[in-house]
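Heads up, one of the protein chains got dropped from this complex, but the rest are sitting where they should.
So that you can tell them apart, the chains are marked A, B and C in the order they are listed, and the count of residues begins at 1 in each.
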Amino acid sequence: MSDKKETPKIGEKRKDSNQPLILPGIHRYQFFTNLKDRGWTINLDRVALFGIVAAMLSVVIKPLLRWNPATIYCYECRACYATQDRCPVGITLQAELVVAARVLDYDRFIRNGGLKCIRCGNCQSYCVQYLPLPEMFSVMQQETRRAMVNGVIPKDILRRALSQGLVGKEYIDDVAKTVA
Amino acid sequence: MEYLGYINLGIFLALMLSTLFGYIRTPVQTVLVISTILCLIVGAIFKYAAYGIDAVLLMPNEFLGGIILHPITALLTGLFLAGGLKASGGFDALKVLLRFLRRSPIGLVGTLVILINLPVISSLPCGRILAAALLPLLFTFGFEGGLGILTKSQLIVLIGAFTRNAMGSCGPSPIGGVGQIAEGFLGSFFATASDGILRAPQAFSLMLGTAVVALFLKLISQKIYPNDVSLREAPDAMAAQKFAEPEIKAPIEGYLALVIFVISLLTAIFQPLGKMPVQSVLVAGALLMVIVCRIRLNDLLEGIILLPVTAMAAGFLAAGALAATDGFKALGQILNSLVGVQFLGVAGMLAIFVQFQTILPLSCARILTAALVPVLYLFGPAQFDFLNWSQLAIVMAAYIINATTSCGPSPLGGGGMMGEGTMRAETGFIKGAYTFASMAIMAPMAAIFMKFLNLSIFQPSDPRFLQDIKMIAAFAILIAGVNILLLVAGSKLFNKESPNNYYIQVFGFLLGGSISGAILAFAVFEIDAVKIAQGAVGGFIAAALIGFMVPRSLSKRMTSTLSGPEL
Amino acid sequence: MTLPRPLRDPLGFLWSAFNIREVRLVLYALIVAALFPSSRYILFVIIGITLAIVWFKNYRKTGSRKILYFFGAVLLIKLGYFISYYDVTSVDEARIIKRPWGAGISQVLDGKYVGEGQGFRGPIKTEVEVKNNRIVSIKTLEYSDLISVKDNQIPVFQREILEKGMLVRPSEPEMFRGATETLTGYVNAIASALAKGIPDFPEYSVSSKVFLETFFGKAPDRVTINALAILFAAFMVFEYALQSMLTPGTGRSINCYNCASCVGVCPVKEVEGVQMPMGLVLLTRLGDYDRVMELSKYCVGCGRCATKCPIGNSGPLVISAAFQAARQKKLEQGIGSEKETA
Partner (left out) sequence: MWIVFAFVGILSGVIIAWALDMNSPKEIFQGALGGLIAGILMSAMLPH
């Protein structure tokens, strides 16, 4: 440490740009922990954190772009499971449909019978926040249909859905056309 | 395709365990993101082989579905509110209130007891919100903090008990608490369950668990790790003369902020203005604070504790990746095959399952809860039919209380670390107390409460109300009494700094675990000798896993973990 | 000739602008406004209030008149609002008499009319044919959600209208549960088509139309407000994490567990209400480098915090990063001012 004696004031520009940037009076070894093996993770942590935050933001912004903002503030408390027999088409896991609508997960939507939904609104009365569940489902059904027409959804999923009877009469033509 | 789930589960567990034991030294969110990426890569290879490129392209959507937005945003907005309260001097106002309480007939002890139970009373979505703000206040009671009212041992007990209460408080919270996940699942049968079927058992067992943690810290932790708290005792000369208490004055904005805080909390909990998400209420409260109490936006930002938020989001990502690649299906099958083992059976499997999160403590309970509660749900009438709905509710209560308190003992940035930092202890100091309390007191207590009181309330035809209250009181005394006896007897066996202390503690864990397993089995299956024996075996196994994960000698282990072999 | 910085070094200028928190906040507001039209009203109000507060402080300090202009503008808007409010209410009253609903069909002249309404998934366009004061046919020309027009009880409703020959409310409201918005849009489309057939149907004046579109637009509903609250939280945490991701060297501070392990071993522990090494880390994360530099004079540089921290932060590390960041900031500002004077 050549500049130990002549301590520059804070904020003053240094003449020698080759010197490592350290504060006056502080030895270089104190900058680093003794865990040398952690050194390589600094940038990894930053990248990981950026990934996490980006994922969170994408989960928030995606529904907004798809005109489905109400899905964002689903508690996922699954109070809608109480619908049970009062769902006329026998969907049991409504909250899964909401999550699928939020992140545009076609597979999950179809698997849980989203294409059967007739938007009767019975589940809405069980929601602790009275979210507009039928509207969410209708938007997601449109998205799914569009994706189906564009051929984004793998045909295996559609075939399985057809064989298990997970497609309602509104969409059965589209699904059959896509599979064939 | 069948092996995919097992491979990914293996990757996840291996990464998590090696982080827990300190072989991988990175922050927990990085590890979780790495495990997400690994799982996705493995999953993508399998999916490409099975379904082709389209299925692979849809995978990002699938694993993003794992993120549960509500708890994250509720936590964030709660932190905003706490940040605003801190910046505007609201906690000074609270100090004045506490001083007032101390001079009332309740006295110092009563005030401390209320303070310890404050997190559950105010039920915020994450315990850290209050802990971050109140721990410095608790610290001032000690010699180093300035007031010098309490001694070192008392301060350790106080801070440990407070942190336990705070870290459990996210379970019974009605505004985005962990318990809501399970309540929703129970809603399939108990139509009004989402109004709080799990809240009462948790609050109940937390109160008792807090007391036992205090006892454990006093009797055992301080003896087994005698040199791991660097708090200082007041010198005798100083202790003799009482400190003159400095007069605390709070700014008027502080009182205003406190009022806004309480009002927005009550609005969020009781929703008098029509149904409204918690976040909106809390953000409105925070913004109101910005305007009324003249604080800056930076103060709101300063209130954010980044780790729980990012760890939770990263955990959800990891859980989402596991779910998208059948990892949890594999876990369900493993647990299912445990049922076939002769001496475990359903009761033993449940006793292990209930303690699962105490065995594998992550920095936020929600990471695993969101993934494991659906597995538990499948044990009920929905799929495997091991349990009927009432039994499922009992197991759910026991599971959730253990899950929510699991961020206390976590060495990966769990909330308990805040308490350890405040009492200047080594990381892991309070792990033993926390895991013992959540295993031996809270889980059986919650199960008993659920069985005898809550179920009869939610099915009001049951007439045995008063009798059940007596039953609960008897069980509370029994469970607490047995465990307290265990603690006291164990502490009598200790010699100072003897290596046997650790084995005595593990023996206590095993005993406590098997008792708790038996009680759990009794709560679920009533009097059935085979089932109770199976439950005891399951509890024994879980307790062995928990007990051997409690650090043996703290300083040596932590030193080697923290500073590498070179130092 | 030296160009001003934005033209000479556009990318660098944008980057340094992005490094300023206020600019980022405005950027977030713009993103939200672009994504989410119904939030513009609230954002407009928030920006107005912020400007009012800032300029009011400015007025008290320097006597700048901006706040007076602001109040003038608000007054003008209010005045315009009252004028157009009066206009709109009077037109609405006049419209009630000339409604095409029910028996009002007798006012409609024969012919084909096209009307528009707002459905759940976008605009609905219908063509209505009227003959001898009866609705003869209804055609849906355009709607993005064709399926719900086919399958939600709309054909039933259409048949009902054609049977009666006039626009009436649906006889069984229960029937339309779950498709209310589409149905309302559909009804509105038919009503607006019929209104075109009524001679001298009262219209809003152009000025009030323009005024309402500019300043008020669609009033925000509860969904919007709640989504905005969540977006606010999301952007705040993004902002909080971003500060140390953008500034080189301070990246490690984002990993802080807030566990205060370092406070226990620090010989300084607490100064000026800041818990010593941990407070420095948190301030660095916040981007408050000046305060970190101010507090750094208390750091004795013993490095004990580094051995204790579970993720390997240390006070000196953070201070040096903050020093570097503050220096960088000063350098950039220095270059800017030099150019300005030149």
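Assume a residue touches a chain if its C-beta (ideal position, glycine included) is under 8 Å from a C-beta of that chain, and two chains touch if they have at least 3 such contacts.
Bear in mind the structure is a predicted one, so any value in this text is a computation, not a measurement.
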item: Interface partners of the hidden chain - shown chains only, full complex considered; value: B
item: Residue of B:Gln154, B:Asn298 or B:Gln333 touching the missing chain in the full complex; value: B:Gln154
item: Listed residues B:Met59, B:Ala82 or B:Leu112, member touching the removed chain; value: B:Leu112
item: Candidate in contact with the missing chain, chosen from B:Ile24, B:Leu208, B:Ala371 or B:Met439; value: B:Leu208
item: In chain B, positions touching the absent partner; value: 105-114, 116-118, 120-121, 123, 150-151, 153-154, 157-158, 161, 172, 174, 195-196, 199-200, 203-204, 207-208, 210-212, 214-215, 217-218, 269, 449, 453, 457, 469, 472-473, 476-477, 480, 484
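Just so we're on the same page, only the chains that are shown with their structure count from here on.
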item: Rounded Å distance, chain B centre to chain C centre (Cα mean); value: 37
item: Intercentroid distance (Cα basis), chain B paired with chain A, Å; value: 25
item: Per-residue multi-chain contacts in chain C, two or more chains; value: 226, 230, 234, 237, 241, 254-255, 307, 309, 311-312
item: Per-residue multi-chain contacts in chain B, two or more chains; value: 25-27, 29, 69, 73, 276-277, 279, 310, 562-563, 567
item: Interfacial residue positions of chain B with respect to chain A in the complex; value: 25-27, 29-30, 33-34, 51-52, 54-55, 57-58, 61-62, 64-65, 67-70, 72-73, 176, 180-181, 183-185, 187-188, 191, 193-194, 275-277, 279, 310, 313-314, 317, 370, 562-564, 566-567
item: Chain C-touching residues of chain B, taken from the complex the two chains share; value: 25-27, 29, 69, 73, 76-77, 80, 128, 132, 135-136, 144, 230, 276-277, 279-280, 282-284, 298, 300-302, 304-307, 309-310, 411, 413, 417-418, 420-422, 424-425, 427, 562-563, 567
item: Chain C-touching residues of chain A, taken from the complex the two chains share; value: 10-11, 13, 21-23, 25-27, 29-35, 38, 42-43, 45-46, 49-50, 53, 56-57, 60-61, 64-65, 69-70, 72-73, 118-121, 132, 134-135, 138-139, 141-142, 145, 169-171
